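Shown here: the complex without one of its protein chains, the others still in place.
On to subunit A.
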Amino acid sequence: MEKVKFLEGNTACALGAVRAGLKFFGGYPITPSSEVAEVCSEELPKAGGRFIQMEDEIASIASIIGASLAGSKAMTATSGPGFSLMQEALGMAVMGEVPIVIVSVMRGGPSTGHPTGPSQGDLMQARWGTHGDHPIIAIYPESVNEVYYEIIRAFNLAEKYRQPVVFLMDEVLGHMKESVFINEDKIETVERRKIEMDQKKYNPFLTENDIPLTANYGEGYRFHVTGLYHDETGFPDVSSENIQKTMDRMYRKIYNNMDDISKNEEMNTEDMDILLFSVGTQARSAKMAIRMLKEEGINAGLFRPITLWPFPEERIVELGKKVSKIVAIEMNKGQMADELRKYVCEEDEKKIIPLNKLESELIPPQEIVDKVKEVL
């Protein structure tokens, strides 16, 4: 049985999170994400969870890391300025391998920028915002319906890999209302792994397939977590050998499981004259452009990573071989165009055609059509 609900993106995000098993939300109001907190404050206690509005975004992410280590599925929601404040603690969640979900509804930046308009300016911040090398998972859906299902997937990946997951949206997606088709048969949730071990032999960072077997606080294991490099006991070990070994493992944990973590949408990529690359809400405009181009006899394809990070490099290399031009359509100054050049531009530097705008609105299909016709 499918239930249809007409929801705003931010509401779908909150309801999807509760459906995924969210039990703790710590957040701080910021446009255009505040509705995620508002809906959580109402819905979480009904689902046996607790909500708190913290004193700032740093405290918000700190509180959800604490709650997650104590055994609750935990989330916060913010936008650019708040996401910047969260970066230090995001690194702590990577280092402590703490499953959390951080929603960032992108608005125009830098600084206070344009709070009520969309942008895609934080794609690289999601990847490299915290200091130091680290793996990260980031998901960026395109529709309200997809928000509902993808936020559940974000929690599942966080739990499965003990990894913070960044859930990107943009102002259009956060505030747009659309139908959400809720089909329980399509929903799977991953629960926190129950650890049963002899307390005396227990170590929180013993791993299985590179994923640590960490218990929850309050279950009698009495273990230590630190933001310092640590060994499997959880206690500091900043030897050269351990630092290299630990980060290599953290990378393997994510990159060896790309089949499970990666998720893309492709349209017309079998037979195409040109490839369009776009993510999130902007990709919908690209899809419209593809239909318009078709009417003029031009076959354009679309590649849309839904898991944006880790970047789907293998597939983009394959697709890059099929076409002479890739138009990267983004509401920023070319962040993904730069990323694409890493993988597809060994010989032809002009292969990536950036189509960038910072006008606080989606780039319309006609402009994409015009660009394609100009470069083909």
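Note that in this section a contact is a pair of C-beta atoms (placed from the backbone, for glycine too) under 8 Å apart; a residue touches a chain by one contact, two chains touch by 3 or more; residues count from 1.
Heads up, the rule we're going with is that contacts and distances are computed from a predicted model.
Trainee: Can you work out the missing subunit's protein name as recorded in UniProt? Choose among "Biotin-requiring enzyme", "(2Fe-2S)-binding protein", "Histidine kinase" or "2-oxoacid:ferredoxin oxidoreductase subunit beta".
Mentor: Choosing among "Biotin-requiring enzyme", "(2Fe-2S)-binding protein", "Histidine kinase" or "2-oxoacid:ferredoxin oxidoreductase subunit beta", the correct UniProt name is "2-oxoacid:ferredoxin oxidoreductase subunit beta".
Trainee: Taking the full complex into account, find the residue in A:66, A:115 or A:334 that is in contact with the omitted chain.
Mentor: Touching the chain that is not displayed is residue A:66.
Trainee: Have a look at A:132, A:220 or A:297 and name the one touching the chain we're not showing.
Mentor: Checking the options A:132, A:220 or A:297, the one contacting the hidden chain is A:220.
Trainee: For the chain not shown, which residue from A:55, A:133 or A:191 touches it across the whole complex?
Mentor: From the options A:55, A:133 or A:191, the contact with the absent chain belongs to A:55.
Trainee: List every residue of subunit A that touches the chain not included in the displayed model.
Mentor: Listed in rising order, the touching residues are 23-24, 26, 42, 45-46, 48, 50-52, 54-56, 58-60, 62-72, 74, 88-89, 92, 216-228, 235-236.
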